[in-house]
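The other protein chains are all here in position, but one chain of the complex has been omitted.
Each chain gets a letter, A, B and C, in the order it is written, and its residues are counted from 1.
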Amino acid sequence: MNEQPLSLHEIPAGVHSAADYARLAAEVMDPALFAYLEGGSGPGRTAAENLAAFANLGVVPQPLRRVSGGHTRCVLNGQQRPHPIMLAPVGSQALFHADAERASAAAAQATDTCFIASTMASLSLEDVAAVAGPDRWFQLYFQPDRQVTRDIVRRAETAGYTGLVVTVDTPIQLPSHRALEAGFVPPSEMANLRDYPKPPAQDLEPGESEILCGMMRGAPTFGDIDWLAQETGLPLWVKGILHPEDARELVTRGVSGIIVSNHGGRALDGAPASVSAISAVRASVGDRFPLMLDSGIRSGADVFKAIAGGADAVLVGRLQAYALSVAGALGVAHMIKLLRQEMEACMALSGCATLADVRDTDLVPLGAGR
Amino acid sequence: MNEQPLSLHEIPAGVHSAADYARLAAEVMDPALFAYLEGGSGPGRTAAENLAAFANLGVVPQPLRRVSGGHTRCVLNGQQRPHPIMLAPVGSQALFHADAERASAAAAQATDTCFIASTMASLSLEDVAAVAGPDRWFQLYFQPDRQVTRDIVRRAETAGYTGLVVTVDTPIQLPSHRALEAGFVPPSEMANLRDYPKPPAQDLEPGESEILCGMMRGAPTFGDIDWLAQETGLPLWVKGILHPEDARELVTRGVSGIIVSNHGGRALDGAPASVSAISAVRASVGDRFPLMLDSGIRSGADVFKAIAGGADAVLVGRLQAYALSVAGALGVAHMIKLLRQEMEACMALSGCATLADVRDTDLVPLGAGR
Amino acid sequence: MNEQPLSLHEIPAGVHSAADYARLAAEVMDPALFAYLEGGSGPGRTAAENLAAFANLGVVPQPLRRVSGGHTRCVLNGQQRPHPIMLAPVGSQALFHADAERASAAAAQATDTCFIASTMASLSLEDVAAVAGPDRWFQLYFQPDRQVTRDIVRRAETAGYTGLVVTVDTPIQLPSHRALEAGFVPPSEMANLRDYPKPPAQDLEPGESEILCGMMRGAPTFGDIDWLAQETGLPLWVKGILHPEDARELVTRGVSGIIVSNHGGRALDGAPASVSAISAVRASVGDRFPLMLDSGIRSGADVFKAIAGGADAVLVGRLQAYALSVAGALGVAHMIKLLRQEMEACMALSGCATLADVRDTDLVPLGAGR
Partner (left out) sequence: MNEQPLSLHEIPAGVHSAADYARLAAEVMDPALFAYLEGGSGPGRTAAENLAAFANLGVVPQPLRRVSGGHTRCVLNGQQRPHPIMLAPVGSQALFHADAERASAAAAQATDTCFIASTMASLSLEDVAAVAGPDRWFQLYFQPDRQVTRDIVRRAETAGYTGLVVTVDTPIQLPSHRALEAGFVPPSEMANLRDYPKPPAQDLEPGESEILCGMMRGAPTFGDIDWLAQETGLPLWVKGILHPEDARELVTRGVSGIIVSNHGGRALDGAPASVSAISAVRASVGDRFPLMLDSGIRSGADVFKAIAGGADAVLVGRLQAYALSVAGALGVAHMIKLLRQEMEACMALSGCATLADVRDTDLVPLGAGR
């Protein structure tokens, strides 16, 4: 139950496309916060590449095919959904709007969209569950203490989350140069973690690397994925995979799905764009294994391209935060509606009546001669 | 008979090339209108690609071949024309000049150019016919009500149009971000359509997509092309094809010709440049099937490249509107003259005496090493 | 004998490289004249490509090879030259300096450089011959009247020119957009042509193309090259060839050499860079046929790359005019000296003791990953 009423801002004039929320956010957000949100790790090469890779993929229209009666339904975890867009786990949403995850979860429910609550959310997973619709998943970061990780999973199960997304690509994270220059200070306390004891300081032998031997000691490995899969009955998705070998390895270990992602350029700077990597991942896992994609989606055309490249569905992170910043719950719901319309327009003009048709569409390079 | 005299503006100083009309139009047009004209759908990726693709194609000169006695004649619909340039169907020309289609049609007649009147013209097709020369075609958009479509075709036949261009690539259209930001409001009433009843509101089942099931319900399909071909005795050209499979399909259905076009980037944003797509289309329809191209032509060198890529002729849309805005009928006629001269100069320097020689010319990539 | 003393300007401070003359010329020249000099035909795509193509070619250094005792000698028309740089035919040099061709010819003589006098020179070929050194060639444009062409050739032979360069790539020429916008008006009377009668106006049949049937009527063809080769005993070089087929054709017709050139981007805009075209031309004419290159050379490294690509020697046009504008005869001589030093430095660092070694050097693409 959300005790404070959701603030339903007006949708501002001048929002005609999902990308307009990014443009407006740049105008209305605190510059340091915007720098933090927009910036990728380090110099941000991968964050920029995510956008460029989508821009440089083209679709050959096929306007005379019958699409009337088409739809955008997809099935994930055995559940049919009306559209293939999810709200990616985005932490600390109180930075973007006073309603924080209350707003984005409400927007998800209003638009038949799965909401994925972050371990790093401003609200505890229980508080999110109280306001979110039934289609909610929980995103997990492995904690240094295995008991703590287990406890968080139990809490998510108890709170009625129906899917578990484990993010594996950021055991360490280099800050964004852009955010540092803007002077942004990220929040330190996390609602989901505040009742657990602090992990003990790590002892290093002389000469041992603080990073490789210290910070990475508790980093998740394939073995931890096995452990987690046995710990929970929830469908388990692994987020942050770009290498075909790793994807194949995870298939053999029985996970429910994989999210091809470079964490929006916030993990390894220099990683390729997700949409550049997905074809090889799709080829390595076979046609039917569940794959999602995030990183760089700013329009419904990008959703189309992600699916044509091999994804079954997509997650949107930054757009969610931009829309939330600009217009609260209403903004997020509107952004999802615009994404859907843009994707459907792309389907309509390229002769795709269903997402299966989209998957069968060949993308072509744009700007190759430049 | 046009009752108000055609305003024959002076050709402004500083117009030395067809592209100069684009440059001058940017200076003299209302900024919002210019934004509308120049912008492509959505972010305008394809509109930009159209220009870049032409710029990145090169021609190897062959100066010592004899071209004297050459010409630029071509045959379309069994009719010989002195040059391969047509005026593309451009709607709402009253936006650009008080004389509207009167001016462009007069310019076409004065330059032995085929004028293609748009369904969306500011003047009714009958009014255009009264002022246009005999070489006039009509461009058709399928209407939601088949009877209305049939009636428009009958009117075009009665009014003496000698060709029918059916545009198939914009059953729906996403507006240009640029035009939206500039605050442009497009005209709503169309002279050709004002006497027909408004189409009834469309009923959707719960959960049906407004786009895929609503707007696209009346979108033309291959079957509609068959119907149209039977309805009319006019040569039927299909405009808005980029995919080789669709082109081949249309050949089997007996259309008279195909116009390879992405609607100047105003249809599916993300579509490849027409000139990048034409070689594959040409290969799929064989050497002799009539093909035209539009989208992105700003110079006679571009006309040359379109033909070298596989087109028999080209249509110019934006350049027409630019010249019309800058200098009315005289501007359009002058623009066509400049295009012809530029194309002939390109032929002269590359050893092409005829358009057949142009078709045999290999294009090379420019800027590939960059 | 030049009756007015050559003005030997000081070499201005800040000239450390041949390219510095281009930079300084932009500062000191009349802007309209500079626009004319720098601009290529039409939008200038090829002029820009000439520079980009050189910039995007790389050389792998080989510093430990012995180059001591090396030299830059080459043999052209059976005559040994100390270096492979010539002054390209540049017309109307009075535009650039009061001394006009007197200055550039003197600079050529002072630096053991062949001077090629233009048909369009400010001074008559006889006046140039009076001030130039013995190493002078004459550049010929075919004239509409064959008798006039013959007469010019006779005059050049009589005046002691030892080579004939016939330029074939500009029977017509589209002006530079940039020069037009800058308002440049080119000179109309040419010293070499002033005593000939004006060619009669050309009659065109109705509907005939002014360009293809009019202007191109007198354009040189392969047959005219045959005629010219029989008319003169001078070594005959054809300038303005980029297509391998045309090069091979000229070899069979017995010309002395070919100059691979796009006229510095002043002929067919859209032509590839000379340095991009030369490898295919070299392959088509065999290893030993004399080839030169011009278009885009701004440094000794460019000279190196042209030779590595397949040229025996190069011509410099714009750099000549820049240096002439900035510092008269002394500037041109200094520019040649800098080009030589830069070329020799490139040879030294890449292990080339002779131009034959340069010809054997493989170029690599730079910026390919960008």
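In this text, a contact is a pair of C-beta atoms (placed from the backbone, for glycine too) under 8 Å apart; a residue touches a chain by one contact, two chains touch by 3 or more.
Since the model is a prediction, treat every value here as computed from it, not as a measurement.
Though it is not drawn, the left-out chain touches A, C in the full complex. From the options A:V28, A:V75, A:M216 or A:A356, the residue with contact to the chain not on display is A:M216. Within the whole complex, the absent chain has one touching residue among A:L140, A:L242 or A:A333, and that is A:L242.
Of the listed residues A:E38, A:E101 or A:D169, the one in contact with the hidden chain in the full complex is A:D169. The chain not displayed touches chain C at residues 14, 16-17, 19-20, 55, 57-72, 82, 299, 301, 305, 341-342, 344-350, 353, 364, 366-367, 369-370. Within chain A, the residues in touch with the undisplayed chain are 42-43, 45-46, 49, 52-53, 56-57, 168-172, 174-175, 177, 180-181, 207-213, 215-217, 219-222, 224-225, 238, 240-243, 245-246, 249-250, 262, 267-272, 276-277, 365-368, 370.
What we mean here is this: only the chains that are shown with their structure count from here on.
If the chains shown are joined wherever they touch, the resulting network is a simple chain of contacts running from one end to the other without closing.
Chain A and chain C, compared by their mean Cα positions, are separated by 59 Å.
Residues of chain B found to touch two or more other chains are 57, 366-367, 370.
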